[in-house]
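Here the complex is missing a single protein chain, while all its other protein chains stay put.
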Amino acid sequence: MEKQYGDKIVGIAHEIATLKGIGNVRILIQDRGALDYAIRARIETAIERFERGI
Amino acid sequence: MGTNLLFVPGNNPAMVQNAGILGADIVIFDLEDAVAGDQKDAARSLLKNALESMEYEGCETSVRINAMDTLHWEADLRTVAAAGIDGLVIPKAEHSDDINTISGILDSIPEANEIFLIPLVESALGVENVYQIAASSKRIRGIFFGAEDYTADIGTVRTKGSKEILWARGRIVNGAAAAGVEAIDTPFTDVEDIEGLKKDTLFAKALGFDGKASISPRHCGFIREIFYPEDEEILYASRVMDTVKEAEKAGKGVASMDGKMIDKPIVLRALKVLRAAGIKEDFKYE
Partner (left out) sequence: MNKIKASLKSAIEAVGLESGMTVSFHHHLRNGDFVMNMVMDEIADMGISDIRVAASSFFPVHGRMVRHIKSGVVTALDCNYMSGPLAEAVTSGMLEKPVMFRTHGGRSRAILEGSLKIDVAFIAAPSSDSMGNLNGVRGPSSCGSLGYAMADARMADTVVAITDNLVVYPNGPSSIDETSVDHVVVVDSIGDPAGIVSGTTRVTRDPVGHVIARHAADVIEASGLLKDGISFQTGAGGASLATAHYLRDKMVSQGIKGSFGMGGITGFFVDMLEDGLMEKLIDVQCFDLEAIRSIRQNPKHIEVSASHYANPSAKSCAVESLDVVVLGATEIDTDFNVNVLTDSSGNIMGGSGGHSDTAQGAKLTIIVANLLRARLPIVVDKVTSKVTPGETVDVLVTERGIAVNPIRIELKESLQKKGLPVKNIDELKEIAEKMAGKPRKVEFTNRVIGMVEYRNGEIIDKLYQSVKE
């Protein structure tokens, strides 16, 4: 999937991190072919949990 | 409303994105029992993003939010209401107050004007209060009976024979009809037993239910087939409504067809048949 959609996935991560005002973090994505909406959702949740200290 | 409602686990992307093609009239994205306690936030976010970007042609979407005695229900409600859901399934509905609280919140969300409610009645108190619940809000489309939790609440065992839920089923149908909303029967939980499903669905239809929920996409087609009226029934119902509307236009107090008077029960039955066939009739019997 990385060859075909890798750039897009990374782009989503950057977009959400920027929106949430998060910088200087490492986001590890283990993709198994999720669509954009699911990637967005999972990154949002990960950032929210990070912010809540979970 | 449509005759079959399908539960889809709200935290499962493969099911969420394919829910629209599984053959259900209404998909119920489940944030309650299908989602582990520590994943409620993830599921909520998944649904929000799915609703905002996926197209669900051919079916309506609804969400079973978490029960109102949990920490999650309000966040569930506000999130999916703003994201474009068509309806909400309210679990453990026991009192009209529950519905009024939810309606009140929906009224404050601009995107939520058209959102319908389906209270899920699954306790002794809920069954006792079914009419009151069903009549509590204009948003209510139907009452959904949940037999698994109900039988646990009354302290008996859930069986395929279903004698233990006969009374409750009757009360749900009656209460819904009295309030002018639909009655949705409990899912048949043996996924592999198609003959059992058919028998249970036929019985629910005979009792007066308008549709049935399911936990397996395999059941949708069978449920729809059983509840879907025959061509002759649809034709007859259409003729009844045409006749009644013509009579009303002509200022006649009474309509008759094939030499027989068309009275209220016949009209209501015709409206129910057309509803099951997915034909909308904007008619109120005065």
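Order as written gives the chain letters A and B; numbering starts at 1 within each chain.
Everything below uses one rule, namely that a residue touches a chain if its C-beta (ideal position, glycine included) is under 8 Å from a C-beta of that chain, and two chains touch if they have at least 3 such contacts.
It should be emphasised that the depicted structure is a prediction, and the values quoted were computed from it without experimental measurement.
S.K.: Among the chains in view, which touch the chain not shown?
M.R.: By the stated touch criterion, the chain not on view contacts A, B.
S.K.: Thinking of the whole complex, not just what is shown, which of B:10, B:23 or B:91 touches the missing chain?
M.R.: B:23
S.K.: On chain B, where is the contact patch with the chain that was removed from view?
M.R.: Touch set of chain B with respect to the missing chain: 14-15, 17-18, 21-23, 54, 216-218, 221.
S.K.: Contacts of chain A with the missing chain: which residues?
M.R.: Counting only chain A, the missing chain is touched by 1, 3-8, 32-36.
We adopt the following convention: only the chains that are shown with their structure count from here on.
S.K.: Just give me the whole-number Å value for how far the CA centre of chain A lies from that of chain B.
M.R.: Here the centre of chain B sits 36 Å away from the centre of chain A.
S.K.: Mind pulling up the chain B residues that touch chain A in the complex?
M.R.: Contacts found on chain B: 13, 16-17, 41-42, 45-46, 48-50, 52-54.
S.K.: So in the complex, the part of chain A that touches chain B is made up of which residues?
M.R.: 34-38, 40-42, 44-45, 48-49
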